[in-house]
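The structure appears right after this line, and notes come after that.
The complex appears here minus one protein chain, its other protein chains still in place.
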Amino acid sequence: MRKSSLMVLATVATLFIVSWIFKGIALEDIYESNYLQGFLLTFSAFLTLSIMSFLYKDNPFYKFSEHLFVGVSAAYAMVVGFWTTIVGNLVPRLSESLSNFFQIPYQEGTYNFFYYLPVIFGLMLLMRLSKKHGWMSRIPLAFIIGTTAGLNFIGYLRSDFTNQIAATFIPLLGAAGEWKGIGDFFSNLSLSAGGQLVMMLSNWVIFLGVFCGLIYFFFSREHTGLFGKASRVGIWILMITFGASFGYTVMGRISLLVGRITFLFKDWLGIIS
Amino acid sequence: MRIKYSFLLALFLLLIPFSALIFGQDGAAASGETESADSLALTLPAPVTNLKAINTPNDHGHSFTVTWDISADDGGGLKNVLFYRVMRSDNPDSSFKQRGENKLPRGASTYQDNGSKRKESDDFSADFTDFYYRIDAITIDSNVFSSSGIYGPVQSKGEWYNTGRTPVLVAVIIFLILTMIFVALAKKGADLYIRPLAGIEAVDDAIGRATEMGKPILYILGLGGADQIATIASFTILSRVAKQVAEYQTKLIVPCYDPIVMTVAQDIVKSSFMDAGRVDDYKEESVYFVTQSQFAYVAAVNGTMLRELPATNMYMGKFYAESLILAETGALAGSIQISGTDEIAQIPFFVVACDYTLIGEELYAASAYLGKEPILLGSLKGQDMAKAAIIVLMIIGVVTANIGGETLENFRELFKVIN
Partner (left out) sequence: MRRQIPFALVFIFGTFMVFQYFVPHETSEWIYEYLLDWIAIIGIFALALGIWSFYKVSVDKIKDKNEDWPYSVISLSGLFVMIFFGFTARTGESWGFYFPALLILTAGLGMFTMAYTETSSSKSKTSAMIGLGLIVVFVIISIMDNSWNFYFYTQEGLKNIAFISFFEHIMIPIQATMFSLLAFFISSAAYRAFRARNLLSSILLIAALIVMLRFNPYLGPVSGLMADGADWLINVPNLAAKRAIIIGIGLGIVATSLKVLLGIERSYMGKG
C-alpha cells in the first residue's frame, strides 16, 4: 500500500472514531445504547460519503460499500423471499402438518394439491447444477416464459393500446359540428389559448404527431421521399417529447440529493436543525 | 474528468432551488360542501320504485347488479332522503341484511353487489342460489326509512365469454392472420426489405471494436424479470451478440439482476458458444447473478464498468431510475454504448447518454434485424401492416370525429374494452 493511501485510511479511521464518540455523547439523553446508535449513524454517514466518493473516482471506500451492499442485499432478498413466499404463500397451501410446524394458519381449500407443482418445477430448476440433468431446468423456464408471453400478448392490447387509438379520434376542423365554412373561421379568429384556432392547431399537431411517429416506426419500407419526410418529422416530435420528459425529471432528481444532504448535515452532523 | 465534475457541481448547486418546487407542491385541500339538515323533516319518504336485480354480466359470478328509480323525495318532494341501503336475503320474508359497508348517498340508483368467491369468506355469495333484494330509502335518522317492495328470486352465475372484450379478440385474430400471411410469404422466399437501423448496425462494429481493443463487452439485461417481453426481446439480442462474441473470442460480461433471467441467459450464451463451435471458451461465470436490489445492482455494475473498462456496454430490456446512472458512468468510462428499452420515461436518458438508442418498438424489431431469418422478417412485415391498419383507422376516426354525433359514438364503441 502506498504511503498516501495509508494516510487517507488513517484520516478516515480517525474521523470515524471522533464522529462515533461525539455522536455517542450527543445522543446520551435520547438513547440508552447511545454509543451503539452513534456508531450506526456514523457508519451510515460513512457509507453515504463512500458512495458519493465514486463521483471523484473508483476507490477502496466505494469498493467496500459496494461489496458490502451487494452481499447484504442479496441475503436480504433471500431471507425475505423465504419468509414471505415459501413460508407465507406456499407452505399453508401444501399441508396442514407443515403449516402447523411453521405456526402459520393453514388455508382451507381443496386445491392445495396444485401447489406441489411449483415445488417440482423449482426442484427441476435446481437440477441445472447437475451436468447430466441440466436440461430439466428448461421445463420450468418454458412454463414461466409461456405464461408470461400469453399474459403480455393480451395485456398490452387490452387497455392502453385500444384506448390510445380511440383517443386520437379528434376533430381537425374545430369541435364536432362547429365548422361553418372558411369565412366564418377567419372572421372569428382569436389567438387565445382556449380559442378555436389554438384548439384546432393542437389537434392537428396531435394527429400529425401520432401519424408521423408511427411512420418513423415502419421497418419494412424505405424512408425516402414523402414517407421519409414524415418519418423525419416523427423523430423530431419524439425528440421534443424526450426533452420535455428530461426537463421535467431534473427537479425530482435534485430533491433526492437534497434528502441525502439533509441526512448528512442534520441527522449526522447536526449542523442544521 | 474532475474538472468537468466541478463544473457539474456548480450546475447542480444552481439547480438545488428547483427542489423547493417539489417539496412545495401540496395541493390545496378541496373544500367540501356542507348543507344544513334543518329542512329535512323526519316524515317517512316515498320508497324507491322499479327495483330490479340481475346477475352481473361478463364476470366470474357471485355478483348482482341492482338498479332502481330514486325515491320521489330524493332531491324533490320532501327532500328528506339522505341515503339508500341495499338489503339482501335468501328468504323473501325475513333476515334481510345490508350489503356493502356503507350506505349509498342520495341520488344513487344502481349498485353492484359483489360477494366473495371464496367459500371460507364471511362475505361468500353462492352461485345458483336464490336471493331477494330490497332497497331502503333512509332519512337523517337511520331508524326512519321506507322499504321498497321485494325483488326476487335472482341467481348469480359466472360466464364463459366476456362480450366486453370482443374488440381485443378481433385485434388478436387480425394480428394473427397478418403475421401468418407474411411469415408464409417469407418462407416462400419473398424479398423482404428492411430499412437500416443505426443502433443495430452499430452492434457489429461495437463487437469488432471490442475485439480489436482486447476489452470485454458488457451486456445488461435490465431490471425486468423473465415475465417482461422487453427482457425476452433482450434475450434474443443477447443470443445473436453472444454468437458473434464467441466467433471473435471476445470476453462477454453479463451481470444479472433476476435469478431466472440469469438462468436463461446462461443457457443462451452457452448454446451460442456451442453454435459457434467454441464451447470450450464458454465460462459460466461470465453470466452471473449480482443481487435483487435495484441500487446494489447499479453499484456493482458501475464498479465493473470502471474496473473492467468494457469497450462496449449494451443495455437492452426494462430499465427504471438506474438507466441514467449506468449510462452516464459508461459514457464517462469511454465505452461505446448501445441501449434499447420500452420504458418511455427512461428513453430520454439513454438518448442523451448513449451513442445509439433503440426506441420502444425498435427493441422488439432488433432480433429480426440481427437474425435476418426470413420468418422473423416476415413477422416484422406483419407488424408494419398492423401499423398501417391503425393509421387507416385513425384517419377514419378523425373523419367521424368531425361529423360528430352518433357516427363518432358508434365508431368509438368499437374500441371500448371492459377490463
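Order of writing sets the chain letters: A and B. Residues in each chain are counted from 1.
We adopt the following convention: contacts are C-beta pairs under 8 Å (C-beta built on N, C-alpha and C of every residue); 3 or more make two chains touch, one makes a residue touch a chain.
Quick caveat: nothing in here was measured; it's all calculated off a predicted structure.
Asker: According to the contact rule at the top, which chains on display are touched by the left-out chain?
Answerer: A, B
Asker: Using the touch definition from the top, which of B:Val66, B:Ala202 or B:Ala365 touches the missing chain?
Answerer: Considering all chains, including the one not shown, the answer is B:Ala365.
Asker: I'm checking contacts with the chain that's been left out. Which of B:Gly152, B:Pro310, B:Gly382 or B:Gly397 qualifies?
Answerer: Looking across B:Gly152, B:Pro310, B:Gly382 or B:Gly397, the contact with the absent chain belongs to B:Gly382.
Asker: So one chain is hidden, and I want to know which residue out of B:Ser89, B:Gln112 or B:Ser271 touches that hidden chain in the complete assembly.
Answerer: If we include the chain that is not displayed, B:Ser271 is the one touching it.
Asker: Since one chain isn't shown, list which residues of chain A touch it in the complete complex.
Answerer: Interface residues of chain A facing the absent chain: 40-41, 43-45, 47-48, 51-52, 54-55, 63-83, 85-87, 89-90, 101-103, 111, 114-115, 117-119, 121-123, 125-126, 128-129, 135, 138-158, 160-161, 164-165, 167-168, 193, 202, 205-210, 212-214, 216-217, 234-251, 253-254, 256-257, 259-260, 263.
Asker: Take the complete complex as the reference. Which residues in chain B touch the chain that isn't displayed?
Answerer: 4-5, 7-9, 11-12, 15, 17-18, 20-21, 58-62, 117, 158-162, 165, 168-169, 172, 175-176, 179, 183, 225, 227, 229, 232-233, 235-236, 239-240, 256, 258-260, 262-264, 267-272, 274-275, 285, 288-296, 298-299, 307, 321, 324-325, 327-329, 331-332, 342, 344, 347-349, 351-353, 359-361, 363-365, 367, 371, 375-376, 379-380, 382-383, 386-387, 390
Simple rule for what comes next: only the chains that are shown with their structure count from here on.
Asker: Averaging only over C-alpha atoms, locate the centres of chain A and chain B and give their separation in whole Å.
Answerer: About 13 Å, centre to centre.
Asker: Of all residues in chain B, which touch chain A in the complex?
Answerer: So the residues of chain B touching chain A come out as 1-2, 5, 12, 15-16, 18-19, 21-23, 119-120, 165, 167-168, 171-172, 192-195, 197, 226-229, 232, 260, 263-264, 267, 289-293, 295-297, 299-300, 302-303, 306-307, 344-345, 347-349, 351-352, 359-362, 365, 377, 380-381, 383-384, 387, 390-391, 393-394, 397-398, 400-405, 408, 411-412, 415-417, 419.
Asker: Quick check on the complex: what are the chain A residues that touch chain B?
Answerer: Against chain B, the touching part of chain A is residues 51, 54-58, 62-63, 65-66, 69-74, 76-77, 107-109, 125, 128, 137-138, 141, 144-145, 147-149, 151-154, 157-159, 161-163, 165-166, 168-173, 175-177, 179, 207, 210-211, 214-215, 217-223, 238-239, 241-243, 245-246, 249-252, 254-255, 257-258.
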